[in-house]
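Of the protein chains in this complex, all but one are displayed in their positions.
Going in written order, the chains are labelled A, B and C, and every chain counts its residues from 1.
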Amino acid sequence: MASSNKASGGSVGDEVITCPTLRSKLQARESPFLRGNYHGGGFTSDNDRVLLQSVYFADRHSAGNRSQDRLEALSVQMKKASFKNAAIDDATSDLLLSVPKYAIRAGARKRIYFDPKETRMAIVTAGAICPGQNDIIRAIVTKAFDYGVPEGHILGIRNGFRGFTNRTRRPMVLTHSMVKDCHLEGGTLLGTSNDPADIREIIKRLDLWKIDQLFVIGGTGGNAAAYAIQRECERCNVPTAVVGVPKSIDNDMLLFDKCFGFDTAVEGAQAALMAAKVEAASGYRGIGIVKLMGRRSGFIAVQASLASGVVDAVLIPEVPFRLEGEKGLLAYVEKIMARDGHAVICVAEAAAQDLMHGEGPRRLDAAGNPVLSDVGPWLKAKFKAHFQDADIKYIDPSCLIRSIPASSQDRIYCRMLGHGAVHAAFAGYTGVTVGLINTHYCYIPIPMVIQAPRTVDPHGELWARLRSAIGQPSFVDDEDEEFCPE
Amino acid sequence: MASSNKASGGSVGDEVITCPTLRSKLQARESPFLRGNYHGGGFTSDNDRVLLQSVYFADRHSAGNRSQDRLEALSVQMKKASFKNAAIDDATSDLLLSVPKYAIRAGARKRIYFDPKETRMAIVTAGAICPGQNDIIRAIVTKAFDYGVPEGHILGIRNGFRGFTNRTRRPMVLTHSMVKDCHLEGGTLLGTSNDPADIREIIKRLDLWKIDQLFVIGGTGGNAAAYAIQRECERCNVPTAVVGVPKSIDNDMLLFDKCFGFDTAVEGAQAALMAAKVEAASGYRGIGIVKLMGRRSGFIAVQASLASGVVDAVLIPEVPFRLEGEKGLLAYVEKIMARDGHAVICVAEAAAQDLMHGEGPRRLDAAGNPVLSDVGPWLKAKFKAHFQDADIKYIDPSCLIRSIPASSQDRIYCRMLGHGAVHAAFAGYTGVTVGLINTHYCYIPIPMVIQAPRTVDPHGELWARLRSAIGQPSFVDDEDEEFCPE
Amino acid sequence: MASSNKASGGSVGDEVITCPTLRSKLQARESPFLRGNYHGGGFTSDNDRVLLQSVYFADRHSAGNRSQDRLEALSVQMKKASFKNAAIDDATSDLLLSVPKYAIRAGARKRIYFDPKETRMAIVTAGAICPGQNDIIRAIVTKAFDYGVPEGHILGIRNGFRGFTNRTRRPMVLTHSMVKDCHLEGGTLLGTSNDPADIREIIKRLDLWKIDQLFVIGGTGGNAAAYAIQRECERCNVPTAVVGVPKSIDNDMLLFDKCFGFDTAVEGAQAALMAAKVEAASGYRGIGIVKLMGRRSGFIAVQASLASGVVDAVLIPEVPFRLEGEKGLLAYVEKIMARDGHAVICVAEAAAQDLMHGEGPRRLDAAGNPVLSDVGPWLKAKFKAHFQDADIKYIDPSCLIRSIPASSQDRIYCRMLGHGAVHAAFAGYTGVTVGLINTHYCYIPIPMVIQAPRTVDPHGELWARLRSAIGQPSFVDDEDEEFCPE
Partner (left out) sequence: MASSNKASGGSVGDEVITCPTLRSKLQARESPFLRGNYHGGGFTSDNDRVLLQSVYFADRHSAGNRSQDRLEALSVQMKKASFKNAAIDDATSDLLLSVPKYAIRAGARKRIYFDPKETRMAIVTAGAICPGQNDIIRAIVTKAFDYGVPEGHILGIRNGFRGFTNRTRRPMVLTHSMVKDCHLEGGTLLGTSNDPADIREIIKRLDLWKIDQLFVIGGTGGNAAAYAIQRECERCNVPTAVVGVPKSIDNDMLLFDKCFGFDTAVEGAQAALMAAKVEAASGYRGIGIVKLMGRRSGFIAVQASLASGVVDAVLIPEVPFRLEGEKGLLAYVEKIMARDGHAVICVAEAAAQDLMHGEGPRRLDAAGNPVLSDVGPWLKAKFKAHFQDADIKYIDPSCLIRSIPASSQDRIYCRMLGHGAVHAAFAGYTGVTVGLINTHYCYIPIPMVIQAPRTVDPHGELWARLRSAIGQPSFVDDEDEEFCPE
């Protein structure tokens, strides 16, 4: 009984998320791992598939039904996304509204489309720092050397896309000794920035420097730029493979099981919550408020609160709340204070934007991200006004969390993402990104993961787990009825 | 478009792993979460399903084909298992040889079969300590209180199954204040032991103490005992729900994505490898040897080595190796020493048993686990004899790793396992265990996960990733041909 | 040659810092450790002495001459102290201006002045939290039990001095099981507050609750209150021994080698500086600004910067600086940026108050501490205005640092402080505090350590070490000439 026949019937092929390639423009050759260079575990077929959805709900009301359906979630979130990514044009976007069932499996292919000895690579890191960036750089470089790419052929672009054009920050040549221990330090050895990418200038440099493969480790903005670069390469007939590695410490990338660095960040965030607990419990009527990262979603806030076991209320952008009123947050914290003498509040940075600004459209920054007002001091002031005798401590640990080296699991994840990215490029894929789906590594076209942010579903399992674990009620009067079991 | 219709056709139901229940003997009632007690995220239907296999291989030779197929792996490993669990009798075992495609999803049910106000529970931890045990105890107790179980109704059995009968270690009553912060400490507040379970005596106590629900946090031995208790309960018509929570720091439980505490252990193991690297690199011809846990499998050794990036050779029980000869380990380490001046070796505790003892059958201990010879000192002596001028350091960090508190991700996992176990018992399931499959929580009949150990597939992706990452060759002359890509 | 004869001639006695006692009002008896109760290492004589000054300068210009002379430093700092402690009245203060050469050695005495079996104690923690508070509570309680104080006789006053009068926070009875593991958690199990002490009300409660010995773990404010309580006890003829344990995470207590919790805080602060370095080095023209604790002195900023090795400039309240001008901070950081591409600035919270407010007298809070403007955001804004293209990150890790459990060395220190405090009280001392001087534990009258803060001497060794280590120039035009070696 070969398991491969499970994919029989061709039906799988029909429903797969296809990835763009450069193959028609390039010459195929054998992987060096086929003979000689040790590789390890055989090759992955282009036709291997990973199911996007591994759970089946028997009931429309089954817990997590809506949120756990990755495909539907994708469509739903795209439709309602208030800050749809401008880099994805409508044509592409429409295409994605009907999402196939399977993804292409990542891994080394038997046939590759670049001659490793001639291949020139560039790596760029963009956006805020995140645990694991150096691990990925290291994994890309060492895997490239495994393929046979010569030392001297791998450029590190410095400080994000700015490094393509900035004369004071010329690219650095990445060698084995430079990356050997780089994963032991936080941050990115290439430097980073949030500068927008000047696509035309970048194409010029890729051409000038003869870059065959460009790897972009970045967030939504970085991947959007990678996508734009790939489209422009296509338009200009520049045969550079562009591969993204999705970075989101907030874990707000669509489709993937999780983003690299997220586990590490949750560990750091959890420590901050414990500190807030100590402060609050030692104070007289102590209230600890911790602001955690989450520009569009509350994953860190939710998971760190779940892990810590010390949080009394969690505020995330996906779930509206009220401060005032009988069911409001302040009244709830009053009860907690009466019971325990102290309280700990965890707030994601994008929470309460509506309370601070009203419901109107938000201002976006250059990278298309919403400009956020600082919820931390605002919330502290509101608490200070309400609990006048309380000893309120406010903690913003974001910089401390971002800068730590990756945990072991993130380190392994990053290594696999880096390897997967190199395999993708050599296999001729372009405009793709790599990530874990149902515990398997997959390639996904970039637009699909960045068109809208992944968010905590207010009706989904994760939020329910948190509320159940800490006993948090709804802080609005008219809780969505679907939320209650029928 | 409800996603539930994806499970249409009834075909799902036909192929599901069924779980035994006590429902016919008990009276159903509404969950208290249906009204009043806050729960959170709706209920899970008994008919919700999780696919065991989410990857499809297009090619018989696709990387990881054999190992990634959970179902087939189960069959294969059962057939060839050299230390099949004696607690599983043949009838059951045969039944399991044909494994269905779906598992039952874990979660709160609308209908429960115990009246929370009358329910009495017992919790027991068995086997070696493991990060996260206290988290699970805490999760079970707090979720029980959420259901409405009265304080005073939850017994903690002390020091494993011994605590059912030992007069000097009477059960303790678990209260909210006892478990509130227990997750911050390592070990298990109940104490543990490897003592075999005296099934008849245990049944007597369950009956005497009127225990409705018994939770067993244990390894293969503990779950085998739980299974035996459940069978005996059935035979004696004692309506106690027996639910296991599978503990394996070695991560050698079948079917599940991972076992709780494993990530934490890998983090600790990785730190020991880094220490060995520092020792080796500082010594004159330094060789660091680290023995890591793994009584039947090499998962910790493989993952910690992958994460650390400092290991030169990994020895696990699943992959035979030779010390001597041109392709042997010693010759390979000679090359490493010539290149780097130092080397780091990571060995799982069950590796090299054949080299130490020959290929004959191994002796088993009372719990059915093989009695292992200590590979650490043996390997150190072999290296000392071969590299006479080398500075060899041997590290065994096992106790330090086992005793640390759980990481944040393990903490969350443990919480969900504990909640899932309580939901299972209230839903009338018995003889089941709970775990994560393709990122979803599921219930599985105990025999299915303990009948044989999960092992690192020498032809699978994990081992290939490691070999590829560290460049480790085969240390036997006649490497299995299938291993090489065709 | 017995060393004891070194103390011969009586001359030592003449120059010793004397400590007030209650002995004339109490009845002496033998220490229980003289027979039976195990104690350990013999007794300390009332006449044992510790030299306050162990260094002798051959030259007026010897490095650190002024600052290293504890006695002179005391006088100098008292005279020029801009925020002299109001609790110390002038009579006492004058007395202290001529400081003796020796301190009384701490330790168990053969003769004690309270019958342990009848002794009632109270412990209070006041001021901000600090690593080690629980260690000291634990040490006091366990040593009291060693003396033979009955369980039930030790009260924990809650939330600082407020706990003497607040009806909702009644004192708690401290038992062995309550303190057994309390040192593993940060903060203080008693709770704390900055509330001023109502001396009369406190005396009433001490009398009402029959407290024989009061232990105050607190900062300058807490010790000032302890001193006031002792004076009022004296006035009212209440024979309660009042013993302080000086708490200052900033390490700004006069005379002592260091304050408990300081080493732990430096470790935490150093981690924040490393995070700032990672952020700065990863950013495009990154500047990391870290604000560290130090309400009156810059010890944490200096030591953490020395330890980290990543800081480019350190700003402390003791050393004035200018932002603008050729020799100003901004110009210096420009040079660093040009050289390294990034910079890390460490600023103590009390630095730059003159730049923000001018040189006038500062406002004091209820506890007599100066009200500080927040230098962090101010400095960030100044840098933002000057380095417009820079990526500036600001970190305030104070809450995270304060709340961690103590390091091993702090743990040992705290244990000895707690034991020393109990020995002092039983020996009949009152109005004293305990600390380490030249590596020996001593008793010192409270006013002597709180009359003025200990500060980093701008001409002393510590500041010189830092400047030498990081190459920091003076940021004022007219550097004090004495600073330069002649």
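The criterion applied here is as follows: a residue touches a chain if its C-beta (ideal position, glycine included) is under 8 Å from a C-beta of that chain, and two chains touch if they have at least 3 such contacts.
Keep in mind it's a predicted model, so treat the numbers as computed, not measured.
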Residue touching the undisplayed chain, where the options are C:57, C:209 or C:387: C:57
Would you indicate which residue among C:34, C:172, C:199 or C:330 is in contact with the undisplayed chain? C:34
Extract the touching residues of subunit B with respect to the undisplayed chain. 129, 159-160, 162, 169, 185-188, 191-193, 195, 271-272, 274-276, 278-279, 281-284, 288, 391, 393-397, 399-400, 402-404
Absent-chain interface as seen on subunit C, which is shown: 1-4, 6-7, 12, 33-34, 38-51, 53-66, 68-69, 71-72, 102, 105, 107-108, 110, 138, 142, 146, 183, 257, 263, 266-267, 270, 303-304, 306-309, 407-409, 411-412, 415-416, 419, 437-440, 459-461, 463-469, 471, 473, 483-485
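In this section, only the chains that are shown with their structure count from here on.
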Identity of the most central chain, Cα criterion: A
Using CA atom averages as chain centres, what separation in Å is found between subunit A and subunit C? 45
Between subunit A and subunit B, what distance separates the C-alpha centroids? Give it in angstrom. 29
So which stretches of subunit C touch two or more other chains? 185
